[in-house]
Every structure is written in structure tokens, then in C-alpha cells.
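Please find one structure pasted underneath; my questions will follow.
Shown here: the complex without one of its protein chains, the others still in place.
Then we have subunit A:
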Amino acid sequence: MAAKHHRVGDQPWVRRILVGLALSITVILLVIPLVVIFYQALSAGWSTFTSNVLDEYTLHAIGLTLFVALLTVPLNLVFGTALAWSVTRFRFPGRKLLTTLIDIPFAVSPVVAGLLYLLLYGRNGWVGSWLGQYDIQLMFSWPGIVMVTVFVTSPFVARELIPLMQQQGSEEEEAGVVLGASGWRVFRKITLPNIKWALIYGVILTNARAMGEFGAVSVVSGNIRGQTNTLPLHVELLYQDYNIVGAFAAASLLAGIAILTLIAKAFVEWRQSRPEQPAPERGGV
């Protein structure tokens, strides 16, 4: 490096003020709220906490939440990957429009999202009334919850993959195809290793949101305790019952998932930022 250059904000006092300010706001707005969740959950002691978590309705809510995530994540994994492949590997009319359309769930209010599904698949909707003739009811039961969750979480995988796949280009894959590999083989051997970490992160985000969605699910669930109550809805129910400690016990489970999500993100970013490993390192993970 040549002579040390002076850049904007290099002075120690500017630096100290800015870092101090940023740190204080971060602690006030982000760190303390996170701490409060666990503080409140444990405020009546460990035994209360465990009995709150092991409560029959809480356990049911946990089960339903896991079930919904288990159905939602694979669906959106396939969709997100297919979408990213089609928009980054090919040029076709409407490509830009398609990438805008998949952001709709990010822009639309969760309540509106729930309402859209309620109107279509509810008893008076044109699809819902037709299904009703066959005694199929999707709304106010778990299929409805899964459907709105798929809607709300659909952009995450695609959003993670598109910038990365655009940046990486398709030369390697084209070379593979020219050398005679089948499409599926090219995807598995070339594309997948390149996008692995972004894909994992997309899945983690999808999962976090699928487990945490509130507004949309609350519109279509019907909030039946022990039946259609997901964990976030259960948190609301307990809170409105003035069972604050119970509500925070359930909330702390969701906060735990959020913390795992943040750790996973940091790990994925760390893996991505590492320089390319030479070929021999194969066996790992």
C-alpha cells in the first residue's frame, strides 16, 4: 500500500460517535427486545417454562407449525430453483415481468394475502363452492394454512438464487452440456455445488417465515385451539388470555428458531466469502 490516505469519517472522534450511536440504537431496538423474550419466558422459573412448553395445546401448535413448514419448504424449494434456472439461464419475452411477479408476496399485506385465498377457496368463492360440492373444505383447516404459507414464502429461494446465478453465468454448465452430460447431471454436478449455500440459506429463510407467519394464517385458520392453531397464533391467544408468561414461553421457541436462522446466515455467508477451495476437499459434509 502506498501512503496512508485520509478518507471521510476517519477521524477518531467521528468514528467513535458514529459507532457509539449505531451500537446504542442496535442494542435498544434489536438486542434488548430479543433478551426480553427469554427473560419474560423464564420470569416464573424453569418449571413453569417447561410446563408452559409441554402444555397440550402448545405441543399441538408446535406439531402443526412443523407440519406446515415441512409441506411448504419442499414446494418452494422446487419452485424457487426452477424459477431461478429459467430466468437466469434463458432469455425470453416476459422474463423481467416474471421476476417482478414473484415479489408480489413481499409487497402484499399478509392480511390481504389471507383474504385472497379466503375469497377464492372459501365457501362463497368460485373454487371453494365447487369443492364444497365434494365436501372438501380448505379454509379454516390445515390445507388453507399451508396454501397461504406457500404464497407468503414463495419468493425467498428464488430471491437468494437469482443474483448469484446471474453473477456466475452459465459457461461451466454449457461446457458440461457440450461435453455430453445430461441436463440433470449438469445441474447436479455443476450448478448445485455452485449454488449450494445460497440454496440452503433460501430454505432457512423460507422455513423461518413458514413457521412464523401470522397475518395471513390468522385470516384463514379460524383459530381453533388444538386444531388449527399454529405457534404464532397460539402466542397471540395466550397473550390475549393475559397469560403473558405462557405467551412468551411459546414465543421463545420461535425466537430460538430466529436465532438459529441468524447463525445459519452468518455461517453461509462465511462459507461463501471463503476463497475457492482446491479440488481435493471433497468429502466434507
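Going forward, a contact is a pair of C-beta atoms (placed from the backbone, for glycine too) under 8 Å apart; a residue touches a chain by one contact, two chains touch by 3 or more; residues count from 1.
One rule holds for everything that comes next: contacts and distances are computed from a predicted model.
Chemist: Just to verify: the chain that's not displayed, which of "AtpZ/AtpI family protein", "Sugar ABC transporter ATP-binding protein", "Sulfate transport system permease protein CysT" or "Molybdopterin synthase sulfur carrier subunit" does UniProt list as its protein name?
Modeler: Per the UniProt record, that chain is "Sulfate transport system permease protein CysT".
Chemist: With respect to the chain omitted from the figure, which of A:I145, A:L164, A:L199 or A:V219 is a touching residue?
Modeler: Within the whole complex, the residue contacting the unshown chain is A:V219.
Chemist: Which parts of subunit A are in contact with the chain that was left out?
Modeler: Interface residues of subunit A facing the absent chain: 5-9, 11, 14-15, 18-19, 21-23, 25-26, 28-34, 36-37, 40, 78-79, 82-83, 85-87, 89-92, 96, 98-112, 115-121, 124-127, 147, 150-151, 154, 170, 173-174, 177-178, 180, 182-188, 205, 208, 211-215, 218-219, 231-233, 235-236, 239, 244, 247-248, 251, 254-255, 257-259, 261-263, 265-266.
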